[in-house]
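The complex is shown incomplete by one protein chain, all other protein chains being positioned as in the whole.
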Amino acid sequence: MHHTSTAAIDTHQVQRLQCQRQWRGFLHALGQEFAAALSAQDLATLMARIGVRFAAQHPLNPSENVTELQQAMNAVWDALDWGQVELAQAPAGMEIQHRFSPLVAALGETEGSWATGFLQGVYQQWFDAAGAAGLRVQTISALDALGNAHLRLVTA
Amino acid sequence: MHHTSTAAIDTHQVQRLQCQRQWRGFLHALGQEFAAALSAQDLATLMARIGVRFAAQHPLNPSENVTELQQAMNAVWDALDWGQVELAQAPAGMEIQHRFSPLVAALGETEGSWATGFLQGVYQQWFDAAGAAGLRVQTISALDALGNAHLRLVTA
Amino acid sequence: MHHTSTAAIDTHQVQRLQCQRQWRGFLHALGQEFAAALSAQDLATLMARIGVRFAAQHPLNPSENVTELQQAMNAVWDALDWGQVELAQAPAGMEIQHRFSPLVAALGETEGSWATGFLQGVYQQWFDAAGAAGLRVQTISALDALGNAHLRLVTA
Partner (left out) sequence: MHHTSTAAIDTHQVQRLQCQRQWRGFLHALGQEFAAALSAQDLATLMARIGVRFAAQHPLNPSENVTELQQAMNAVWDALDWGQVELAQAPAGMEIQHRFSPLVAALGETEGSWATGFLQGVYQQWFDAAGAAGLRVQTISALDALGNAHLRLVTA
């Protein structure tokens, strides 16, 4: 539909656009308070529980295959300006590449490690609801400055 | 500048506009997870700590009197679409009427009681920074469905 | 799903929420420039052409009946925070009640008469694409301060 071109852009400028203004200050303060009060492990667990609730309240359209499942997930993310996901079958399991989530722009760059827990919870719940019983979503690399994270669906 | 007219509007329609779409689902799930995990008192305290951080990161322009102080506060709120505040000296203390905050639209209508803690923390920090040492912000009536709350600055 | 409650709200406060901040100033200046340069009739025609383009770029999901058609239209409006529509068969033709469009909040209260042309063009194109050949969308009452308008699909 359109040519692809890339440009070198200051990541902080992109972060300002990624997290809309209304909740930027609130979420940044929340992120700092959380980081001061709880361990990274407890925070990741808390975020995963929030993610499970989010996914249960944003059920996916039915899908017949991985392509349709990816489309159903991106219909949710796109409507919220939460970036997008790419799913790929691989020997190690289903690769889940989420790009451009606003979580790091909102909670702060140093909070990416535990903030990834939210995505982990969301995808776990979505795969559970899609019938992937007994499989577990694990984090391969945590959210970076642009909100990109790599997760994987593996045998539990 | 313009005439004032009011209209009877479905509060849920207003709530949809109050909390922008990007963080609506995330904050709603967060509100439910918090409500399930912590007591209303603990949540109010947590929200107040987040509010103190927020206020410290959004310092007010200098003000000479209550009118200017109110303007300085509203400059912060307005830039974020967080409603507005009215300050009024009264025998019982300084009345703080905050109207149209997006907190209830975001966290859920049943979370208004503890969500008010955020505003309590914000105003406490702003009054402390303005030199109101020894005074304490207390909640008179918690956030209602439209995000209105009534607080008061009293002798501690 | 939820109880309906209404509240009396300052329409200007609602307008501020209806039209998001980023384009408020641009669209307000554009509305004034248009009103200064063109007649209301020419503006309504221009807006209708813009509406036709918009509708062609936002095709509806297939629908079997009026209820599904209304759902398909609201799926577009809802994703953009453009209010919602109610369709109803009546002796005079199909009634089209659009509520809560951000057009007046953006372009200015005095521009509601010609701004309605945009909705007229959108619905014309959507009904044409749905197979309503030979039928014409006409404006019954133009956009009011809250972005409500009444249109009707009639025999041309």
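Each chain gets a letter, A, B and C, in the order it is written, and its residues are counted from 1.
Assume a contact is a pair of C-beta atoms (placed from the backbone, for glycine too) under 8 Å apart; a residue touches a chain by one contact, two chains touch by 3 or more.
Fair warning: this is a prediction, and the values are worked out from it, not measured in the lab.
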{"item": "Touching partners, among the displayed chains, of the absent chain", "value": "A, C"}
{"item": "Which of B:Ala37, B:Val66 or B:Ala79 contacts the chain that the document leaves out", "value": "B:Ala79"}
{"item": "Residue, one of C:Val66, C:Leu80 or C:Ala129, that touches the chain absent here", "value": "C:Leu80"}
{"item": "Residue among A:Ile9, A:Ala129 or A:Val154 that touches the chain left out of view", "value": "A:Ile9"}
{"item": "Residues in subunit A touching the chain absent from view", "value": "2, 4-14, 16-18, 20-21, 81, 100, 145-146"}
{"item": "Subunit C residues touching the omitted chain (full complex)", "value": "19-30, 32-33, 37, 46, 49-51, 53-54, 57-58, 79-82, 102, 106, 118"}
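Note that only the chains that are shown with their structure count from here on.
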{"item": "Topology of the chain contact graph, where touching chains are joined (line, ring, star, complete, other)", "value": "line"}
{"item": "Superposition rotation for subunit B onto subunit C, Cα-based, multiple of 5°", "value": "180"}
{"item": "Inter-centroid spacing, subunit C versus subunit A (mean Cα positions, whole Å)", "value": "35"}
{"item": "Cα-centroid distance, subunit B relative to subunit C, in whole angstrom", "value": "34"}
{"item": "Overlap residues in subunit B, where contacts from two or more other chains coincide", "value": "20-21, 81"}
